[in-house]
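Missing here: one protein chain of the complex. Every other protein chain is in place.
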Amino acid sequence: MSHHIIEVNDLHYTYPDGTSALSGISFRITHGESVAIVGANAAGKSTLLLHLNGFITPNIGKIRIGDFSLTKKTLPMIRRTLGMVFQDPDDQLFMPTIYDDVAFGPINLGLSKEDVHNKVLDALSSVGILHLKDRPPYRLSGGERRAAAIATVIAMSPDILVMDEPTSNLDPKSRRNLIELLKTFKHTKIIATHDLDMAVDLCERVIVMHNGKIVADGSIMEIFQNDSILFSSHLEKPLRMQGCPKCQNSFIEK
Amino acid sequence: MAKISSALFDIGYIDTLSRQNSLIHGIDTRVKVLTTLVFLITIVSFKTHEISSLFPFFIYPVFLIILADLPFSYFVRKIIIVSPFAVLIGILNPFIDQTIVLYIGKIGISGGLISFFNILLRFILTVLSALILVATSGFNNICIALEKLYVPKMLVIQLLFIYRYLFVLIKEASQMSKGRKLRTFNGKGMGIKVYASLIGHLLLRALNRAQRIHMAMLSRGFDGEIRTASNMKFDKKSFLFFILWSIVFLIMRIYNLPQIVGYFVVIILK
Partner (left out) sequence: MHMADALISPSVGCSMLAVTGAVILYSSKKIKEEFDDSRIPLMGVLGAFVFAAQMINFTIPLTGSSGHIGGGILLAILIGPYSAFLTITSILTIQALLFADGGILALGCNIFNLGFLPCFVSYPFVYKNIVKEGSSKTKIFTGATIASVLGLQLGALGVVLETVFSEISILPFDKFLILMLPIHLAIGIVEGLVTATIVTFILNAKPDINAYSYAPSVKKNIFAIFIVAALFTAGFFSWFASSLPDGLEWSISNVTVKEEISSKEEKIYSSLSNLQEKTSFFPDYNFKNDKEQGNIGTSVAGLIGVSITFITIALISLILKKLKDG
């Protein structure tokens, strides 16, 4: 296992219609790290994530995942290593039942029937929805659907979890459950989000993007204290780091 | 609008019905599909002027509805709402053929009226059997059964995909349609132009969604082949179900039971 598990080098990408999305992105993420990628709408977060899984080929630049640099040939390997949780669980749950959906990946890996069955049960119990295995996806709540989408990825036993807005559209309780769930995962995590409070809960490092560039990369506590960085990249301090309007105290020690 | 949400509700409801546990629900779906086909072919093979001989066939839907714990009222409502086309075409028959062919008391019954009744009976029986099939098997199981019955896999996968994304897209459509309704006044804004751009946007979203789904599939090792882990067991109970009903249908098809019974009653009375 390589020490630098994800390495992105000078990534440039312009969409076919001429919109520039990424201009010179470079970073390294090491094994076991949890990194939040934050930035305003259209900052380039989603485009960056699509690069990591090879759905978009960069105009310039290189990506290394684990021991492989990303090429057409290594794509299947890389997609196994790097599990992607999409923003809309409906895009990810396309099979008739949750069981079939979670089994989809392991079956494609060519596992035996029994192994597939075990993988599915493990993945479902790890996200706490084993009891929903025979339900169709449209019979699940938003939170359950999100958990199921994560289970479909977990079942592939990836080393890295990449998530796009995992807490969007969740009610507070489901959001909290999800955060607690993600805390239990030992995977290397990359989370693109607007939910800065969740980022504080889950990540020790943050990459701030603006207009296709990285404007800050470092400790999440330090960067989220820096008002000028946050302001210029159209972000806002996480709520819990803002002073309480009544007692003027912040919940987090500075 | 009402139509959209009621459609969604309807699909959801029939889906709920299909998730019950009953003797009928437990029968192999392939068998239910085949039995329904035999039933349908038997019904459709009757000539247009037969009415009495169709009545005994109600035993099949009634039997299934009761044993599968399905609500009668739902099916009655469904039949009334559904597809007026058959009734519309049938209702013309009494006007075209007005020859009186028999009298009940002093009232003359025309051939057209008889064939209209015949169409109505056919309609009720065929619609009932199809709805009962779905309500006792579930759409997804029917698709899997179809695949096992040698329907091309490409088609079966399409059926599953469309069914899955119906729920998503109908919701999207109903939101857009709500948005339009909130901003139309006196029917302005309900016309073709707004409609076309609304549908166009729905289509654009659908295309993007298809792309995202494909990515989600690829990231889990999709190689063009969809494999499922399902299996179906063909048991004795299911086999009996098919054989017994087929025999019953055949008997009811060959003998006009009400007519024969009626005759014996008349003979006895005389």
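Things worth noting here:
The first chain written gets the first letter, and so on, giving A and B; residue counts start at 1 in each chain.
Keep this in mind: contacts are C-beta pairs under 8 Å (C-beta built on N, C-alpha and C of every residue); 3 or more make two chains touch, one makes a residue touch a chain.
Quick caveat: nothing in here was measured; it's all calculated off a predicted structure.
Residue B:Ile213 is the one among B:Ile27, B:Ile144 or B:Ile213 that touches the chain missing from this view. Contact between chain B and the unshown chain involves residues 3-4, 7, 10-11, 14, 36-37, 40-41, 43-45, 47-52, 55-56, 58-59, 62-63, 66-67, 78-79, 82-83, 85-86, 89-90, 92-93, 96-97, 99-105, 111-112, 114-115, 118-120, 122-123, 126-127, 130-131, 133-134, 139, 142, 152-155, 157-166, 168-170, 172-174, 176-177, 187, 190-200, 202-204, 206-207, 209-211, 213-214, 217, 222-224, 226, 254-263, 265-267, 270.
Keep in mind that, in the parts below, only the chains that are shown with their structure count from here on.
Distance between chain A and chain B, defined via averaged C-alpha coordinates, is recorded as 43 Å. Of all residues in chain A, those touching chain B in their complex are 50, 53, 55, 76, 79-80, 83-84, 86, 88, 90-92, 94-97, 99-100, 103-105, 107-109, 113, 116-117, 136-139, 152-153, 156.
Note for the complex: chain B touches chain A at residues 12, 15, 140, 143, 160-161, 163-165, 167-168, 209, 212-213, 215-223, 226-230.
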